[in-house]
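Of the protein chains in this complex, all but one are displayed in their positions.
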Amino acid sequence: MMNTAPGKLSFTSDYEEGAHPAILERLVQTNLMKTPGYGADAFSESAREKIRAACRAPEAEIHFLVGGTQTNATVIDALLRSWQGVLAPETGHIQSHEAGAIEFGGHRVITLPQKDGKISAADIRACCEGYRDDENRDHMVMPAMVYISQPTEYGTLYSLRELEEISGVCREFGLPLYADGARLAYALACPENDVQLPDLARLCDAFYIGGTKCGALFGEAVVFPRPGTVPHFFTIVKQHGALLAKGRIAGLQFDVLFTDDLYMKIGDRAVSAANRIRDALIRKGYTLAFPSPTNQIFVLLTRAQAAGLSEKVEMSFWENVDEDHAVLRIATSWATADEDVDALIACLGER
Amino acid sequence: MMNTAPGKLSFTSDYEEGAHPAILERLVQTNLMKTPGYGADAFSESAREKIRAACRAPEAEIHFLVGGTQTNATVIDALLRSWQGVLAPETGHIQSHEAGAIEFGGHRVITLPQKDGKISAADIRACCEGYRDDENRDHMVMPAMVYISQPTEYGTLYSLRELEEISGVCREFGLPLYADGARLAYALACPENDVQLPDLARLCDAFYIGGTKCGALFGEAVVFPRPGTVPHFFTIVKQHGALLAKGRIAGLQFDVLFTDDLYMKIGDRAVSAANRIRDALIRKGYTLAFPSPTNQIFVLLTRAQAAGLSEKVEMSFWENVDEDHAVLRIATSWATADEDVDALIACLGER
Amino acid sequence: MMNTAPGKLSFTSDYEEGAHPAILERLVQTNLMKTPGYGADAFSESAREKIRAACRAPEAEIHFLVGGTQTNATVIDALLRSWQGVLAPETGHIQSHEAGAIEFGGHRVITLPQKDGKISAADIRACCEGYRDDENRDHMVMPAMVYISQPTEYGTLYSLRELEEISGVCREFGLPLYADGARLAYALACPENDVQLPDLARLCDAFYIGGTKCGALFGEAVVFPRPGTVPHFFTIVKQHGALLAKGRIAGLQFDVLFTDDLYMKIGDRAVSAANRIRDALIRKGYTLAFPSPTNQIFVLLTRAQAAGLSEKVEMSFWENVDEDHAVLRIATSWATADEDVDALIACLGER
Partner (left out) sequence: MMNTAPGKLSFTSDYEEGAHPAILERLVQTNLMKTPGYGADAFSESAREKIRAACRAPEAEIHFLVGGTQTNATVIDALLRSWQGVLAPETGHIQSHEAGAIEFGGHRVITLPQKDGKISAADIRACCEGYRDDENRDHMVMPAMVYISQPTEYGTLYSLRELEEISGVCREFGLPLYADGARLAYALACPENDVQLPDLARLCDAFYIGGTKCGALFGEAVVFPRPGTVPHFFTIVKQHGALLAKGRIAGLQFDVLFTDDLYMKIGDRAVSAANRIRDALIRKGYTLAFPSPTNQIFVLLTRAQAAGLSEKVEMSFWENVDEDHAVLRIATSWATADEDVDALIACLGER
């Protein structure tokens, strides 16, 4: 088997396991019920109601898609006209690791400088003003929406104040704000986090609540807090190949995740595990590449260290820093076992 | 609940239930194993090996995607260059019910006349010769691949001889042949069928083995019988938003479906149930719209009949024929219960 | 030289010569004047005013593009959203001879049956109602605008009544109506024609006045009779690569063509020449393939006839009818010489 080698630890990603047991249990229970397809089933409708309640957005339109790249490409294409582009941090997932899915839809990703994976309201403003004041703007790609992720690709968080500033400048310039919440459960589980679901619903024009990396087999819940944001979104989803025939399978998973606030708690284990690992790394003299408080830990290693540690622990390659150093990522998840954390910490030599 | 009303029969589609119990069982058993993402896991690899064996195509490249529209759009875009189009029956799914997903990728669907949902080798030849002999061909969309489905959208089957003829003309003109097998299990379960998986592998350049409608939660297995058919297909899948992060969930399902020939048998119940229903319909004087031997039954009804029957049985609207008549579809599946078939037949008055 | 062989007649197309002498004269006169680029020059503005007057559309927005395929692709893409398609006759230029330019922009051409190159209000209505009444419409390409050409690809004309009916059904269903006027001057020169520029402005949402085939070096004038029809059309033109840097060169040509009603008269010679040829063909027993009253003549010939005549006269291949017959096109233009018409008629043997 090409699975994790026996006796070897894996902290490669937060989608290494299957699903939260409550999801599988419910799938088994309801397996032979008959429901209509394409999201018109009662599981999906129940999930929508629960998400609306959690977001305090009683009129929100909610659609269940399958994966993150698909969701980003579909929502962004739906919000833009052909000559418009999406502002994003240069480290945003749509720019770095989605194989040109936004461009496949005909749109440019207009990159902004980032700090710890985040962009600032000031830089968004500068870009919009620059466009507005450029006499050649009719020959240019119009900045027409903003993409952020919470947590970011570096595991960092926008504070409520930062998000309010960004939302403010977006509204001033008429740009929809869209938040990629692939790992949103890990933000919600963070003591440092002060952005709750109702804040996202209030401040964004669209966002998605990630399932794949947060305990589901797959699935992302797109939320348009205000109805009518995108007419014909169902057809756009279909055209993008993102419409699930057995929509109930996605709906049911979110129904479970939003029962008894499971989604708000499912990241707890991951964050506390990550905190233990971070503490150990710091204690042993390692350098963390980004100040992430969530379930992702980015550690700067020499090639020798990386090779040594990789013999015992599977991690993700993140990026090459220079000839001698690389950043590797350690990711915990809702399923991370305490004994695996202990074992990982035991593998960390003094630096 | 918006699910099937209590006491009401539903024969709306073959994706109303969850998954074959063996799939759920295996999901539960393996849930907390850790595997790498994106299809590089051992479940997927095992499924690939079993599919290669079933197709007698030991070098086939196999990719697991999520849904049918997505799979068609991705494979067709991968096989065509920008100025090229795909030949398809005018009733083909890519033309009728995929919301322009092929055009979203920049390609035309070039429609050919159909009979019972099928196109002929002669019409493909005529189209290719017409293009070749047209002095204005450099101003035209080039016919550059062929799309068929087995079974077709009308539930009918290409015979082995028909498929060999189509494949022959495709190879003569250099057009890849691609078969949409969304409901392939129901073809394989048909006594009338003489096209087996090794025939598809021998005669097509690409095809997919449908999971969603054939017992899986979701999932379609794309088979390129000859390796190297599409370089960088993985990246194309990613760009189309069709790459599943937890690839194992798709791989595992096909691993179960291809264990002990389950896929070859899973359609048996659907086909025998459909045959019972067809016999009853004919006996009672109804008109079948297409000579389907598979799990889909298309019945021509007056509006009054349709309304009356729909009070007791949920069916799919198929198409309006004229002001007074419509075609409705009755679909059975791997999960259809004998007592539901009995109840449906009991609902059928004499016509 | 690969130009028309000396001593050989050519009736291949209406774009074999350069431009009307008045255009060249004006180009020479004004050559060293300096003007701003991209259509912001006084020549273009003057042309716009004259076209507005000729169309009795004082608020029309007018843009000068270069060629017909480009204009069709740009206007259609501007009027549609991604999941929408354009209705067109199956013989429409966008379907037959534009190499998939509409699909390159992501849209489907939804073909309707044609008679002599024309579609009917009734068929448009049927398509829109079929979509509206189809329970699966959210899985389908939405019919969202209508493309016609005046004259059609077969040289025929919509009557004012036909155009009013088409416009009526378009407005009833909310579909913009767009007319391709590549050869509009030849319609305007026809005694049979009862559709004038103000009718087009009143009944269409967009149309273009063809220059390339009607006496200009190149250029098509897009008219949006109602301002604000397409916000940011300038940028859309730029994105399509259709924005001319020296916009004045296009503007000046239309300024000349709309001075002293030149455009309304420039087709006279072509139509009377075509009528003389048609009369001769009929007199000598030839079969005309379509009842065109404009500058294009479509004649059905046996292969032997076609070969014989082609030795003396260059014509356009149009289409193969069967193994023994083909349709060839004879086109006259604003520049056709009387003696060439005499010579052509002299070449026509009795059939």
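For clarity, chains are labelled A, B and C in written order, and residue numbers in each chain start from 1.
Keep this in mind: contacts are C-beta pairs under 8 Å (C-beta built on N, C-alpha and C of every residue); 3 or more make two chains touch, one makes a residue touch a chain.
Quick caveat, the model's predicted, so the values are computed rather than measured.
The hidden chain makes contact, of the residues C:132, C:246, C:283 or C:303, with C:246. Residue C:104 is the one among C:64, C:83, C:104 or C:286 that touches the chain missing from this view.
Of A:99, A:128 or A:271, it is A:99 that touches the chain left out of the display. Residues 1-4, 10, 12-13, 15-19, 21, 24, 27-28, 30-37, 40-42, 45, 66-74, 98-101, 104-105, 212-213, 217-218, 235, 238-246, 248-249, 335 of chain C touch the missing chain (whole complex, contact as defined above). By the touch criterion stated above, the residues of chain B touching the omitted chain are 77, 81-83, 105-106, 138-140, 142, 232, 234-236, 238-239. Looking at chain A, the residues touching the absent chain are 82-85, 96-100, 103-104, 106-109, 130, 133-136, 138-141, 317, 319-320.
Keep this in mind: only the chains that are shown with their structure count from here on.
Over half of the residue numbers at the chain A-chain B interface are used by both copies of the sequence.
Work out the mean CA point of chain B and of chain C, and you get 42 Å between them.
Put simply, the C-alpha centre of chain A and that of chain C have 50 angstrom between them.
Our note on geometry: chain A versus chain B, Cα centroid distance of 33 Å, whole angstroms. Taken residue by residue, chain C touches two or more other chains at 82-83, 106, 138-140, whereas all remaining positions touch fewer.
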